[in-house]
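For this depiction, one protein chain was excluded, whereas all remaining protein chains were kept in their positions.
Chains here go by letter, A and B, matching the order in which they are written, and residues are numbered from 1 within each.
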Amino acid sequence: MKNKWLTYPYLVWMLIFIFIPLLLVLFFSLTVRTPEGLAFSFENFQRFFEPIYLRVLLRSVYLALISTIICLVLGYPMAMILAGNNFKRKNVMVFLFVVPMWMNFLLRTYAWMTLLERQGLLNTFLSFLGLPPLNLLYTQEAVVLGMVYNFLPFMVLPIYSVLSKIDRQLIEAAADLGADQVTIFRRVIFPLSLPGVMSGITMVFMPAVTTFVISRLLGGGQFTLIGNLIEQQFLFVGDWHFGSAISMVMMVIILLSIGVLSRYDKEHEGGGLW
Amino acid sequence: MAQNIIHLVNVSKNYNGTEALRNINLYIRKNEFLTLLGPSGCGKTTTLRIIGGFEAPDGGEVLFNGVNITSVPPYKRRVNTVFQKYALFPHLNVFENIAFGLKIKKMDKKLIAEKVHNILGLVNLSGFEQREIDSLSGGQQQRVAIARALVNEPEVLLLDEPLGALDLKLRQEMQIELKNMQQRLGITFVYVTHDQEEALSMSDTIVVMKEGSIQQIGSPIDIYNEPKNSFVADFIGESNIVSGIMLRDYLVKFAETTFECVDHGFKENEPVDVVIRPEDIQVVPAAESKLQGEVSAVTFKGVHYEMIVQNNSTRWKIQSTAMAPVGAKVGLQILPEAIHIMKKVTVK
Partner (left out) sequence: MKHYLKKFYAILIYLFLYAPILILIIFSFNASKSRGNWSGFSLHWYFELLQDRQILNALYNTMMIAVLSAVIATLIGTAAAIGIHNMKKLKKKVIMNLTYLPVVNPDIVTGLSLMILFVFINLRLGFLSLLLAHITFNIPYVILSVLPKLKQLDKHLYEAALDLGATPLEAYRKVILPEIMPGVVTGMLLAFTLSLDDFVISFFTTGSGVSTLSITVYSMARRGINPKINAISTILFLTVLLLLMIVNIRMSGNHSKKER
């Protein structure tokens, strides 16, 4: 079958709408506007390493890391429960984890706004118990909660799919060789599930570190993340050069971490950037 | 004189710089059952695919009834193929699969139904029209694949290891059926296999191939009895192949012993390969033979015993209905006609 021309529309499309735009971002990140026009410069990148912006980067990474760890801690046991054969309606249970992934994350985030706000359900409940209302919304904890809530399924499903593919005979063989339950988990199940854990971490950490919606809606704009910084540069400040530079830094961080993590993911078909 | 239906002239083919076929010259006579035989990677499937039109040769020509069809696409060739794993269309049922080619030709619906009905009778699957492909056994799928090809009334039917996926018993049944079908329909069959027994029992002509070139072409009997070189001898049936020296015409020395033989035309003291079939060696009391050895293993094979006899430097494989126990000293008797002398193959 020699039909390579079938890919041409796709290749042309990707060239125009993926490749060239990224080149433009690179171009803008490496130039500054001067009275004489555009000039080549590393100024934008230097500026990013000023403490005020570095703090934003660190905060983004910090909050994303915390969310990822919470997702892993909550998600791994859940994935194990799903992978075990103890439930009759296993398919439905897995399906229930898929549904939220497809529901608009904006709406999922909004749902928490209505729960956490001062007149929201949680505070109504507290006052019903005779307790004083709490400031729940627009806190750092609310941002982390929003991330965990939004991305938990992305941690559970990859781990589940790896766990459910583990050959039962391996576990029986380990038991046969004298391993107790804890040892089986530590020496057999966990190492085998690492590819799932890695892709779970990637799938949680990546959107968490780049989000600007969760921090905006649940943090109320007080906790600027790197995503918010980019949004501001493009839509309010209008400094595309600096915005592009931040985007480049973020892209490199993310592609690098995916590259490193995907080395564990041997099932990844034909993909992986390295 | 039988007419040549297909003629390959100096056909060669490269894949990424490695030679898959080297100057293949081969003609296929009308109505014969020709088998391309060889180990995997020998170029037999490539040859078949060039005849079918799925691959274009890098050099040479394919003639069909004397007409050059080298650049004719497969859908315009009067050739049909039975694929290795059948390649039945899973979204179509048995009837639709078989009718596929006829529908493409825009044949009348009634005629199609009639032809499909007849061909299903031929392959012993009457009444299977509406069955889904998934619901058929391997053997049944095999028959559908054959029917799908035959219903187009090709002049040549190409079969690419069609029995490879079947179990032994079914395979033997299908061998007989295929051979009968070929004789009844009078269609030329070009058959690819790596199974020498299959080739020997079905073919009119066998083409033995190795590393992209033809080693020998001949009838099954010729190929078995007069293998042209040690590769053919080894590949067709089992053989003892030892190095020897042709002392002079009709006299050869191997295993430190001199034997009379029927071959001639070699240089004096020319190094040669000596091929002896295991069933051509007789076990006799040690004193009655000039070649002796000790039995080191005996295996019961059903019809005969297989023995390994060790003689100083050489291991002999022997098939015999008589048995000598392990450790026994025996003599080996080899008649002049059983000794096949071959030129040494220069190993590349």
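Side notes on the structure shown:
Criterion: a residue touches a chain if its C-beta (ideal position, glycine included) is under 8 Å from a C-beta of that chain, and two chains touch if they have at least 3 such contacts.
Since the structure is predicted, the reported quantities are computational estimates derived from the model, not experimental observations.
Interface note for the absent chain: among B:Ala56, B:Ala87 or B:Val262, the touching residue is B:Ala87. Within the set A:Tyr53, A:Trp112 or A:Phe223, the residue that contacts the chain not displayed is A:Trp112. Across the entire complex, the residue among A:Ile20, A:Leu131, A:Ala173 or A:Leu194 in touch with the chain not shown is A:Ile20. Touch with the chain that is not drawn comes from one residue among B:Pro74, B:Gly164 or B:Gly237, which is B:Pro74.
By the touch criterion stated above, the residues of chain B touching the omitted chain are 52-54, 73-75, 79-81, 83-91, 100-101, 104-105, 132, 134-135, 148-149, 152. Although one chain is not displayed, chain A still touches it through residues 1-11, 13-14, 16-22, 24-25, 28, 74, 77-78, 81, 84, 86-87, 91, 93, 95-100, 102-115, 117, 119-121, 123-124, 149, 152-153, 206-207, 210, 212-213, 216-217, 227, 230-231, 234, 240, 243-244, 247, 250-251, 254-255, 258, 270-273.
Keep this in mind: only the chains that are shown with their structure count from here on.
Chain centres here are Cα means. That of chain A falls 59 Å from that of chain B.
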